[in-house]
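Below is one structure, written out as structure tokens; comments come after it.
Left out: one protein chain. Kept in place: all the others.
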Amino acid sequence: MPLLMPVVLACLLFAVGIFGVLARRNAILVLMSVELMLNAVNLNLVAFDVYLRDQLLAGQTFTLFVITIAAAEVGLGLAIVLLVYRNRETAQLDDLHQLREDDPGPPDVRDDTRETAAR
Amino acid sequence: MPTILAAETTQAADATGVFALSWLLIALPLLGAAVLLLGGRRTDKFGHLLGTAMPFAAFVIGVVQFVAMLGRDPENRTFSQHLYTWLPVGSFQVDAGLLVDQLSMCFVLLITGVGTLIHIYSIGYMEHDPDRRRFFGYLNLFIAAMLLLVLADSYLLLYVGWEGVGLASYLLIGFWSYVPEYAAAAKKAFVANRVGDFGLSIAIMIMFAQFGSVSFDGVFAGADGASEGALTAIGLMLLLAACGKSAQFPLQSWLGDAMAGPTPVSALIHAATMVTAGVYLIVRSAPVFNGAPDAQLVVVIVGAITLIFGAIVGTAKDDIKKALAASTMSQIGYMMLAAGLGPIGYAFAIFHLLTHGFFKAGMFLGAGSVMHGMNNQVEMRRFGGISSVMKITWITFGLGWLAIIGVPPFSGFWSKDKIIEAAFVGEGWRPWVFGGAALIGAGVTAFYMTRLFLMTFHGERRWTDDVHPHESPKIMTIPLMVLAIGSAALGLILGPTNALVHWLEPVTGAHGEEAPVLSVPVLTGLTLLLIAVGVAWAYSLYVRQPVPEVAPAGSVLTRAARRDLYQDAVNESLLMRPGQYLTRFLVWFDNRVVDGAVNGLAALLGGTSGRFRRLQTGFVRSYALSMFLGAALLVGAMLLVRL
Partner (left out) sequence: MSALSVSATFAAAEFQTPSIEYSKLMPMLIVFGVALVGVLIEAFMGRTGRHQVQLILSIAGLVAAFVSVTMLAGDNQIAAVGAVAVDGPALFLQGTILLLAIPGVLTMAERSLDRGGVFTSAGSSTPGSEHERVLTATGVTQTEVFPLTMFAVGGMLLFPAANDLLTMFVALEVLSLPLYLLCGLARRRRLLSQEASLKYFLLGAFSSAFFLYGIALLYGYSGTVRLSGIAEAVSSNSGSDTLLMTGTALLAVGLLFKVGAAPFHSWTPDVYQGAPTPITGFMAACTKVAAFGALLRVLYVGLGGLAWQWEPVMWGVAILTMVVGSVVALTQTDVKRMLAYSSIAHAGFILTGLVATDTVDPDTGAVLGVSSVLFYLLAYGFITIGAFAVVTLVRDAGGEATHLSQWAGLARRSPLVAAVFTLFLAAFAGIPLTSGFTGKFAVFSAAIAGDAAPLVVIGVVMSAVAAFFYFRVVVLMFFNAPAPDGPAVAVPSPLTTVAITLSVAVTVLLGVWPTQVLDLADRASQFVR
């Protein structure tokens, strides 16, 4: 099997993922784009594995690990996005820029001791 | 660096016997400082006693070592004690060790001896201060750091002590930091000292780059064959360091403000010991300076300028401590001048340093005693006629005064006269300029010290109504007496016999007898004449002219004050104006040129910083973009380097 096609495909998928991360404003979509990047790598790994006729099947094994870890990552990522959404009622990344170079303004008063409605 | 050690001609013996205790000299005061500063209020009760015992114990060790040293041949009086290896990085290693020789022994005795007296004095002086224990803790810290400075066997360890005394000095100047001006003074001293420290660190770096070593042995062995350019660079950087620490031109301004600290601090740190560290540095680095005549010339010039500058400032100060500070500056100028003259002057620099340590510490403590009796006033215009109520202070201060202006047979005569003689040795314009400066300085010194002495102790009583001067307690006057005896006799012991010169010869190197351009009796006669003129002038201005009786109304007081002002105006127009113009020029130079360069650099960095900061927008997607571009850059770079 020619190696070039799956490798180029993986590269394109990876690029699409990068584009998604850079262009999407919704945290969930960015998360999906990252997953796309990981899957592009999976494709790459499997393609190399087959091409190299790896006795140890390292590429395929690696893919299984990546799938598992990606699942854990998504679970965790969704939890964080959900938490942010519950507190701010938005998952738009561009709304999250309180932490930046200029003074972040007065300290956020919404700590546990005060009653404040979420935004 | 065993190879370099082997190449040395004068080898240091390993410290054995009583010399093996050298580390205790530093450890004892350090222990005192640790107990007092970490022990907190629990040590309040005995803090001052412990704090005094530590330098005294060090003094006893010093004396025992001194006696042991006297019992040995002059060439076998150098001992080294290896403490531990600090940085063994590959073939290069930095050792921490102590060097006890004739030169450091002089300093050990001065620091611990005068230090102990000042500690004793402080027990009385600081009695009512709630933070007396902390004060003693800082003093002990200072003693430890100063001993480390003079006992170090490498420039690096010396640097540690150098920073240590700077820290202690800063803490003590700002001891009463609840007064904002005092905190500002501490800050000023801090900054001026940083400039000097920068010089020292650069010097150490050059030494390391040139000789691969920072120990005295290694550097001096390397200095033999080094290029004059390198030695000059090192010498100038060392001089910068010395100028910062010893308040020499052009870094002198902090010393006057440093008088904000308690008076014993002024006596110990800003008169007797720390400010003379610069002189020590230059004398210790004799092999470097001997190979760099240009650097030596600059040292002499700096010394000459400072001695005149300090003397002129001294004539115009009405604050007794600031006048004494100006005098310190000027006297250290003498030492620097002597140190810059080379082997002929090193021993005299140290000689003057020792006598100065005694008489100046004595006078500062005397001033403290006066202030103690006068509700902490420092304005000499409100003193006058104190001699009758504070007899001991008056007599001891008087001995110090006779010593500093150089009246035979008191200490200052022997040491200062030698420096003047040495300054007149040489060819061409130099002996005339530098000798002349030293000579004129002696006259001005006589004038302003007499002015200070007379304004304080003699003439009309110009006291404010609420003061009732009284003699200080015994615990303060006894140190005064001891120091006064030293001021009177030290020169007589060391001077005519040339004992100190011979003692220091193995360290500073011998020099042949060279005749000054004017014969010695003529020079001595000239000096004494100028001194007499200075004294007489001051007498005529401050005692002979009648000050009217204190009248019931305030108007007479006002008139007296006006007359004082008038005298000041004369002083100023004759002496201060040129100094002021010079100062103004220097301030201008400092503000425009030096600050300009610094500010320009700061602005450049700040601008760059701001530009970088703008990239940090807080938007996660722009961060991702920068990472992506970085990754692309990295991939591109990797692919490029392959080509």
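Letters A and B mark the chains in the order given here, with residues in each chain numbered from 1 onward.
Basically, contacts are C-beta pairs under 8 Å (C-beta built on N, C-alpha and C of every residue); 3 or more make two chains touch, one makes a residue touch a chain.
A quick note: this is a predicted structure, and the numbers were derived from the prediction, not measured.
Colleague: What chains on display are touched by the one that is not shown?
Modeller: Hidden chain contacts in the full assembly come out as A, B.
Colleague: Touching the hidden chain in the complete assembly: which of B:F46, B:W86 or B:W432 does that?
Modeller: B:W86
Colleague: Can you tell me which of B:L31, B:A68, B:V160 or B:L528 touches the chain that was removed from the display?
Modeller: From the options B:L31, B:A68, B:V160 or B:L528, the contact with the absent chain belongs to B:V160.
Colleague: What chain A residues would touch the chain not displayed?
Modeller: Given the touch definition above, chain A has residues 7, 10, 14, 17, 21, 27, 30-31, 34, 37-38, 40-41, 44-45, 48, 51-52, 54-62, 64-66, 69, 72-73, 76-77, 79-81, 83-84, 86-88, 93, 96, 98-101, 103-104, 107-118 touching the missing chain.
Colleague: Counting contacts across the full complex, list the positions on chain B that touch the omitted chain.
Modeller: These residues of chain B touch the chain that is not shown: 84-92, 156, 159-160, 177, 180, 183, 186-187, 605-606, 608-610, 612-613, 615-616, 618, 620, 622-624, 626-627, 629-631, 633-635, 637-639, 641-642.
Going forward, only the chains that are shown with their structure count from here on.
Colleague: Indicate the whole-number Å distance between the mean C-alpha point of chain A and the mean C-alpha point of chain B.
Modeller: 65
Colleague: Considering only the defined contacts, which chain B positions touch chain A in the complex?
Modeller: 613-614, 616-621, 624-625, 628
Colleague: Applying the document's contact rule, which stretches of chain A touch chain B when the two form their complex?
Modeller: It comes out as residues 18, 21-23, 25, 30, 93-94, 96-101.
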